[in-house]
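To start, the structure itself, in structure tokens.
Apart from one protein chain that is not included, each protein chain of the complex appears where it belongs.
We call the chains A and B, going by the order they appear; numbering starts again at 1 in every chain.
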Amino acid sequence: MIDLAFLAGVILFLAGAVIPLATISQGNRLTRSIYLGCIISGSIVFSLVSLFVLVNNVPVSIHAWQIFPGVKIGFFIDRLAAFFLFLIGSVSACVALYCAGYVEEMEGGNRRNLFFSGISIFILAMSLIVTSENTFSFLLFWELMAAVSFFLVMYEYNRSETRRAGIFYFVMTQLSTLFVMMGIIILFFATGSFAFAHAPVNQVSAPLLTAAFISLFIGFSIKAGIIPFHKWLPYAHPASPSPVSALMSGVMLKVAVYGLVRFLVTVFTPDLWWGVLILVAGTTSAVLGVIYAIKEDDIKGLLAYSSIENLGIIFVGIGLFVIFSASGLSLLATISLLAALFHSLNHAVFKSLLFLSSGSVVHAVHTRDMEKMGGLAKQMPVTSLLFFIGAAAIAALPPLNGFASELLVYTAFFESVSVINPLLKILLFICLALFALTSALSAACFVKAFGSIFLAKPRSPACEKAHEASLSMLAGPAILAAACGILGVFSYQILTGFGFVLPVPDLLVISIVLLLMGGLVYLGLYFTSSRQTRIGETWGCGAPSLPSSTEYTGHGFSEPIVTIFSSIYRTGKTSTKTYFDQKNCMFAEGTAEIRLVKFFEEYLYLPVARGAYRGAKFIARMQNGCLDTYLMYVFVAVVAILIILGVTA
Amino acid sequence: MTTDFFLYCIINTVCVALIAPLFVSLVKKVKAWTQGRQGPSLFQTYFTLAKLLKKEVIYSKDASWVSRAAPWICIAATLSASLFVPLVYVTEPMGGIGNIILFLYLLVLARFFMALGGLDAGSSFGGMGSSREMSISAVIEPTTIIVFAALAFVFRSLNIIDMASIAAATGTPVTPTLILLGISLFIILIVETARIPVDNPETHLELTMIHEGMILEQSGRNLALLELSSAVKQVVLMGLLINLIVPWGIATSLSLIPLAEAIGIFIVKAAFLALIIGLFESSMAKMRFFRLPSLFMMAFFFSTLIIIIEVFA
Partner (left out) sequence: MTDAAFFDGIVKVLFVCVIVTSAYIITTKNLISLVRVYSLQSLVLFAIALALWWYTNEPVLLAIAILTLVFKVLLIPYFIASIQERIRIKRDIDFHFLSPTSSLLISLGLMIAIYITLSRILPGSVYNDTLFFFGAVIGISLVLMGMMVTFSRKRAITKVLGYLSMENGVLLFGIFATELPFIIEFLIVIDLVILILLTTILTVGIDSTLEEYHNRLHRFYLWEEMEESS
């Protein structure tokens, strides 16, 4: 019965892909509602299927198509796969709901149909990845997802920055597919099958398994945006339309997390140093991600770097899981893995909420630059509330869901004093301190973001004329915001419901306490304080009605942090001067430049790219288009065969 | 929820709300004495709060719902956090109340809203205050977490109320590690309650105020709520320091005499701590803002040293 439901979901998505293509010439609201309805209902069907499996804990196996013996496409949904399927389904449903309003505002005419067809295939591909039964189908759908996402990113291809971002993204995603493929092939050589089954560790297979893990880890890190492979994220997210950013950041990055967790849990028996590697990569991404986020002006760039930070936190959870399970501390391992998975769900929910509501803002103000926004809380009150809930969740404020998952990570760290190895304990303490730093910095980052966009006075004329988003553009984010609240407040109940009794506090109690305290104070003051209010001017040292240019800007807000961490933000200062005289006394003219050194781009990516280019040019000499060379190759090959036959006979 | 715990909540909240303004004035009085002045009366903060409640609230025309909500959320968060630190009576904690991470993050919730309130009215004073406050809190956070991790390690519990019970049960010998942790907690107290050398709580010059800058635009009842929440935060952190390091006299049973004794002893101990805070503040000048990270680095070094010595030796 469940297989039929799953099949129904797949068919709905295929319909959502085909209908826009079929109706590409007649674009009216009815056809748009139909195919968006297909996408929404397909996502809801998948969420229901996954909820069914999660609650009943009965795995579902669906066999689709056997290509050759040993190579087949099949689907297997156990609790881990169902969890990620639920994540994909629910977030996609809300994003598609948002698109129902967004599609009316999008430019591009008939290109929109191609776009939504692509979105449908994208969501379908991601769902099929997490439900794959063997590594072959995993790889097949992974490649499909990568290819379709490139087209989605390139939607506004007439802008040069989008083209650059798209090409960069395409190279990185192909690189990630390459490493994943390599890992799967090495795994095939080590175990002899494509199944997701436990690989036995012995003399022969151990180095192969380690190589497979490294390769898979690099592949998944590139896709997840772990430093130093993260550079495509801050280009791809701002350049693509808001629903695509929401889907990519909220859902696609989690598919990479699913891949890593699936391989670690089901296939490998991890060594301790694997966990240390994942933990260090996660901590670095978390710290550097949020530090770069604080410096951003572009709202979507800020959210992109914040995704890097949160993926770092998820990897910290996974790393802790591997370390604890290799050390034999199973309760702590469970807490860490639950923290990582729960944070994936929470991040998917609040990051897509943030991207969608910032999409409404960007659409209303026609710019992505936060320095030109301001005062939108009065003009777009509902959007400001939704963005606020997302910002509060990502800054880990109790009792919302971001705090619930970070609490699990903190609990795992604090209990880690029972680890025996002293070197490991030191590493865990350092990572704990850095984790606390990222949490505090992300709160600062989102105070800046929310304050620059929604508070104070509008900083540009376009901003003064902004209007609230349409109802359907508010409905999707509203559901996500409600989910943030529910997942946070009822987190303890949800975890206990799935059978995990953990030593973490119950956030429902805290929410009730907060409400009670607020209520008591209000009651107390209702009778004792004056209830008169008046509207007046902001204090400007006596100057009347200061303009918006005197407000604190986002740059100014982040300036103390940038100065304190100035050794991480490398600025290059160059100046050229020309003088009138030979002794360089009389200054004629000059230029001075202070620029932020894009560290990873200039020292890692560009040298690698230039090296690849040189290598390619060298090899290209072999194919120079001249017929004589090719005939000579044939001649050399025949002569070589003759000699070899003569020598070996 | 047992009746014991319910009564604990009531007693703790009432004590905190009533005692908190006293210690704010006490620190001011100590600072005044060292400057050779008489200083305001010990009950001045109560009079100030009463006066503010009677005044009308003025909102800037640029302010949004954030300015209207922020004082309520701040006071609710700090009062909820005050439940986590037992001042006069310890009992078995329930429902996760007392978790040390949740305590820290409730204070972060209050600070988040205060920072947003500072940005809301569109004045540069508020913006500067918010920006500096968020930067300082970011840099002190690793030290705070390391100190809390050390506390959790020493008391073998993640729950502050449990820690206080253990401290009260073992009675006297204060181990040297606890003394060192007390020094770290004192540094954190200075930072979190915005005292010299981090911030000057009595200034109204724009370049020197961090906490005061954020609440500049508030007035009337809202200002009273924010002042009360800062006072509650101070007394809660003082209570954390006192009841973990010098826990003698705390009541473990619900009868009248031990409770009255506990209240009296707590007021004496907290007065002593307030005296130390006042003398400490008077003995140095406020540091330039960008020299604060070096101070915090020293505090971080100190806390990490305590952890290394405790965990490895």
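The rule we apply is simple: a residue touches a chain if its C-beta (ideal position, glycine included) is under 8 Å from a C-beta of that chain, and two chains touch if they have at least 3 such contacts.
Being a predicted model, the structure only gives us computed values, none of them experimental.
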{"item": "Given B:Thr2, B:Ser41, B:Thr175 or B:Ser253, the one touching the chain that is not displayed", "value": "B:Thr175"}
{"item": "Hidden partner chain, residues of chain B it touches", "value": "173, 175-177, 179-180, 293-294, 297-298, 301-302, 304-306, 308-309, 312-313"}
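By definition in this document, only the chains that are shown with their structure count from here on.
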{"item": "Approximate Å spacing (C-alpha centroids) for the pair chain A, chain B", "value": "37"}
{"item": "For the chain B and chain A complex, residues of the former touching the latter", "value": "13, 53-62, 64-66, 72-73, 75-77, 79-80, 83, 95-97, 99, 101-102, 105-106, 108-109, 112, 115-116, 119-128, 130-132, 134-135, 137-139, 141-142, 144-146, 148-149, 152-153, 158, 216-217, 220-221, 224-225, 289-290, 293, 300, 304, 307-308, 311-312"}
{"item": "Residues on chain A engaged by chain B in the complex (per definition of touch)", "value": "374-375, 377-378, 381, 384-385, 392, 395-398, 403, 407, 410-411, 413-415, 417, 422, 425-426, 429, 432-437, 439-441, 443-444, 447-448, 450-451, 454-457, 492, 503-507, 509-510, 513-515, 517-518, 521-522, 525, 528-530, 532-540, 546, 548, 550-552, 556-561, 563-564"}
